[in-house]
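Before we start, here is the structure in question, set down as structure tokens.
Rather than the whole complex, this shows some of its chains in their spots.
Which chain is which? They are A and B, in the order written, and residues in each are numbered from 1.
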């Protein structure tokens, strides 16, 4: 099993969810994160104190799936989030050794 | 409405010659307005200033910061009825009141002060003392020990606030006698608190990470609510200072509103010119700046004067919280000095310039008045600075002014109060 982690712009979340639903992705987990990357942040000035905000709000998606689906999921994500502007985001893929559904104690693909 | 009635009755009866002989009587309309003004000035502190300040600190310090204002309401109230009022408004001499009204001795329900009950005057004035302390707390936000803050307040009301109030507002006070103009507390409240705040900030030292780490406000929504309540409450502060519900009070709230509005626009304008964007914290700060600047003048100037004072005040206080602040190098965290002392000084001086004959019913000589105003500013600033320094040092030695480094890192909410917001 694989874990796909995608870091995207927050307002793209709904689009991605729809695209994944079309692929019959059954579950995913979303975390609000802050990202530092090529896309430059901004400056905030409060009463004479200037703060350079390098971290921008992003959303992290985590999807556990089987190896076969990885590519189509990645393609689906890219297809809806790519604007060509800095900060579009990143996708990482890692290996997952075991998956368990708590409700039924099913494991592996059945647990997804 | 007493005077009108007396007049009316006098008119009706005939002569009117004896009207002046009648002792002043209670006027229910004036009393109603000062009751409400008292509510409004208290509202400026809790929750007004508590929110204005609370929104500007980091999340880990918000409850403690609000607590500084709430505890001001508690501590100052008790000290005021016991000792503060008599030191400020007891007869006494040039410098300080006597102890004749200790614990409000001798003030009954029927004792009058003009056309309102004296007991009402006691609490109206109390709310001014409360907010003065609360303003100071902004300078030492994020690092003062709660117990030290309580001790500081108790001493400062007695040793600094009460005497200065006596100088400026008691009939026997030396600045009052000199004819210094301070309609609603430009010197007593704002210069006094701003200067004390600056001194306190120097004594307590900068926050850990000041100038390096982000100390961006955690929730300016709170600050906007706070500034709004301060704004509306200021109608009690300035309008109530007329001590009657009449044309003076009404004029005072109009000049107050106009100055607040003008300073807001002026701050936003210059901020946009200088930094590219007009901020909402700027709008809130500008409003407060305008309110501070008009305070000594509210009942003395006309609408045009208020407009100009507001425009000047907004710009100068923007500098006070930016350029000047950097020059002073003190970590006056929430700008007690940059807003209140700077605005108060500007206001005190402009009062002499814009005092209107039409409003005051008498002519003000510009140069002598200007000198008197400056004398008042300087005297209050020096006395406040010196005394605050002494009090702060004494407390620092006895119980310590500042929390430990780990406690500061953890935040005052947890380290001082064992609480936090989610």
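Criterion: a contact is a pair of C-beta atoms (placed from the backbone, for glycine too) under 8 Å apart; a residue touches a chain by one contact, two chains touch by 3 or more.
In this text, all values refer to a predicted model and were calculated from it rather than measured experimentally.
**Q** Since only one instance of every chain type is displayed, give the whole complex's chain counts in label form.
**A** Assembly composition recorded in this structure file: A x3, B x3.
As a convention for this text, only the chains that are shown with their structure count from here on.
**Q** Which part of chain A faces chain B closely enough to touch in the complex?
**A** Within the complex, chain A contacts chain B at residues 44-49, 51, 53.
**Q** In the complex formed with chain A, which residues of chain B make contact?
**A** 56, 211, 214-217, 275, 277, 279, 281, 285, 321-323, 325-326, 335, 338
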